[in-house]
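With one protein chain held back, the other chains of the complex are shown just where they sit.
Order of writing sets the chain letters: A and B. Residues in each chain are counted from 1.
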Amino acid sequence: MIWQNIQANLPPIIVVALFIWVLNRSRREVLWAEAYRRLRKNKLAIGAIAVIVLYLGLVFLDSVSWQATKSAEPRSAMDALFQKPFENSYSAPLASVTSGEAVEHKLGAKHILGTDSVGEDVLYRVLKGMRTSFMIGGLSCAIAVPVALFLGLIAGYFGKFVDDAVTFLFTVFGSVPDILLIIATVMMLGRGLFSICFALGISSWIGLCRLVRGETLKHRDREYVRAAKALGVSDARILTKHILPNLLPSVIIAVTLLFSSLALYETILSYIGVGMGPEAGSWGNMIDSSRDELTRDPIMWWNLVFATTALLVLVLSLNILADALRDAIDPRLRTE
Amino acid sequence: MIRYIIRRLLYMIPTLIGVSLLTFLLFFGIFSPETVARRNLSAKTPTQEQITTWIKEHGYDKPPVEQFKRHMDSLLRMNFGKSDKTKEVIWDRIHEGALPSFELASLSFLVTLGFGLFLAVVAAYLRGSYIDSVTMALAVVFMSIPIVVYVVGLQFLFGKILKYGPIAGYEPGIWGLRFMVLPVLVGLVSGAGYYVRLYRTFLLDETGQDYVRTARAKGVAENAVLFKHVLKNAMIPVVTTTVSAIPTLILGNLVLESFFGIPGLGSYLVNAISAQDFAVVRAMVYLGTLLYIFGLILTDVLYAALDPRVRLQ
Partner (left out) sequence: MNRTGSLRPRILFIVTLGLGLVGCSNNPNPPEWNEDGTWYGALAADLTNLDPNVSYTATDGVISDLIYPSYLHFNYLKAAPWSVEPNIGLTEPVRVPFKGVTHTDKGDIPFEGERWDFELRHDLMFQDDPCFPVGKGRPVTAKDMEYSFKRDDNPKVEFPLEGNLSDKVLGWKEYRKGFEKNGNANYDQPFEGFKTYPENPYKFSILCNQKYPQLKYIMAMHFTTPVPREAVEKYGDGFKLFHPVGCGPYKLQEYSPRDKIVLVPNENCTMATYPGTWGPGVPEEARQDAGKKLSRHRIVVKIIVEPVTSYSLFNQGYLDTTSVGTTNSHFMLPATKPGSDMTKRGITIQYGAYPSIDYCGFNMEDNVFGGYKLEKKQLRQAIALSIDSKAYIETVYHGMGNPSEFIIPPGLAGYDKGYQNPYRQYDPSLKKAKELLTEAGYPNGVSKKTGERLVLNFDTYVESPIDRARSRLMTKQISALGIQVVTRDTTYPTFVDKTNHKKIQFFYWGWVADYPDAENFCMLMFSQNVSPGPNNTVYNNPAYDKLFLQMQAMDDGPQRNEIVKKMRDLSVEDCPIIYLSENQFPTVFQPWVKNKFANPILNDVLEYRAVDSKRRQALQNEWNAPSYGLLIATLVIVVVGAIPAFQTVQRRRGRTVRKPAGGEKD
């Protein structure tokens, strides 16, 4: 049993380890070390990073789980800390009885942010939504970024036929409405986190690919690339060792913004009915449920307000971080 | 220039074929012809014979390659035929939906852009002041709220508390513009933030250019520098980013259209997707692609026209 539990928890641990390794590694690079120094001076950015780290911590808590026996359901650390027994129905934040029911029921526990339609703690749902948000952002980027990088780099670098082919590909994908692409993919693969991420991934690589292609085009004719070519360095090496590092700053900023827009997109998916499943913690679903709740008397505002706040804080922090990174990495782009 | 345009137009053909192929594959990847037939037949429990007849009638029984050829053939002639579901002539619906869609899209686009540009100019002009910081902070905050929240929230606010203007519906004509107030406002608050930030960057980029310094050094009035030189030159990236956004407007705004009951093309397409009406989906996607590519060409041409440094080849 212990072995199975360790196995189940490997992916999040590996992801965290990788993350730390990359951060550590990059600190040794000159360009990045300089950027860190500048970033540290930006108080707003530090705040944003703190928020993101806090969110990541909570996501990690929700990602490590423990299964006591073979027949028990696995519970994440988050469940152990925040899950509360179900109540009967809605209840306002900090209330002691349910609201909206014909006969009010006494609540079994205090719910700081109230409870939702099936009586589940809203704070717990909000916290559960973080993992979904990060998974959607992360996985979609994990699909979109490599594709965009690869296609963009080869298109910009080799030009000619390759460029035509890649341009053709992203014009085609770019012309099909996102909504059709996403609905079709979700219907084809069935619902669930992975098909949503796949759908978002294939609809969001286009913008990034354009950017990478454009940047590569600029760098292709720079002296350092020409010099490397003259020295007989292979194309693959030039792309990965010389051009790619120069693109990374703008790619990282673009990815940060992509991540935040994907988190926002989740709400639209819920609204059009191809979002996360009912059991999953999802801010999109919580916001969508407010369509039903705002028309009630008394108004059930807490799902909408708290889910929106959680999402707002995340997206805001990501946007601030992206700005700060832009300023830190490339002082020429400084706008203030 | 003309040669360039002709070449781009020729490039359009493979793209159109590619898009149609993608739509075709997506659609029939999900739904077997039988499923589509069942969904489009009105009978409660259609008999096998009815399903077969339906599939045959709509040509979905032919081998995929031949079907695709047929689709491509009719699409290239802009002959969209009739809806699989309701049998209405698709062109009629497109004619009807185009105006509301265009009205909403263009109004919301112009208002958002105008307001965004105005704030960007204000912020750039007063850079470093508290108005700049407040504007930029608000821009980021407004960008970070999902559109669904705006839609639900503003409709609730206007409908239940403020009671200004109708909350949903559509009417053609000048008086019908009042129906656009709320959707345009939603478009504005959710979209302006992005443009404010983008345009401010363009403006400040221009302010840093040598010619601006020269002008200032020469003693040109500060306001004149901004409005005559900076603004004029910053308009190049403004226009090109703007034009490149136009194609995405053509299919209308799905969320706004369906929420505010505007009978435009966006809601037409979405209804068709959920009703599995392939005839409509392929026509709409094809039309969208066509306009999208025209938009791209227009962007390039405008870019060349505005910026003498750029030459089309």
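Here, contacts are C-beta pairs under 8 Å (C-beta built on N, C-alpha and C of every residue); 3 or more make two chains touch, one makes a residue touch a chain.
Here the structure is a predicted model, which means the values were calculated and not measured.
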Checklist outcome for this item: Touching the hidden chain, out of B:F80, B:F142 or B:F156, is B:F156
Next on the checklist: Tell me which stretches of chain A touch the chain missing from the display.
Outcome noted: 70-73, 86, 88-89, 100-102, 117-118, 120, 187, 190-191, 273-274, 277-279, 285, 288-297
Checklist entry - For chain B, which residues lie in contact with the unshown chain of the complex? => result 35, 38-39, 41-47, 49-50, 53, 82, 85-88, 93, 96-97, 122, 125-126, 128-131, 134, 152, 155-156, 158-171, 178-179, 181, 207-208, 212-213, 216-217, 219-223, 258-261, 263, 267-268, 271, 274, 276
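Here is the rule we go by: only the chains that are shown with their structure count from here on.
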Checklist entry - How many angstrom lie between the CA centroids of chain A and chain B, rounded to a whole number? => result 25
Checklist entry - Hey, which residues of chain A end up touching chain B in the complex? => result 168, 171-177, 179-181, 183-185, 187-188, 260, 264, 267-268, 270-272, 284, 287-288, 290-291, 294, 304, 308, 311-312, 315-316, 319-320, 323, 335-336
Item to check | Of all residues in chain B, those that touch chain A in their complex | outcome: 14-15, 18-19, 22-23, 26-27, 29-30, 127-128, 140-141, 143-149, 152-153, 156, 200-201, 204, 251, 254-255, 269-270, 273-274, 281, 285, 288-289, 292-293, 296
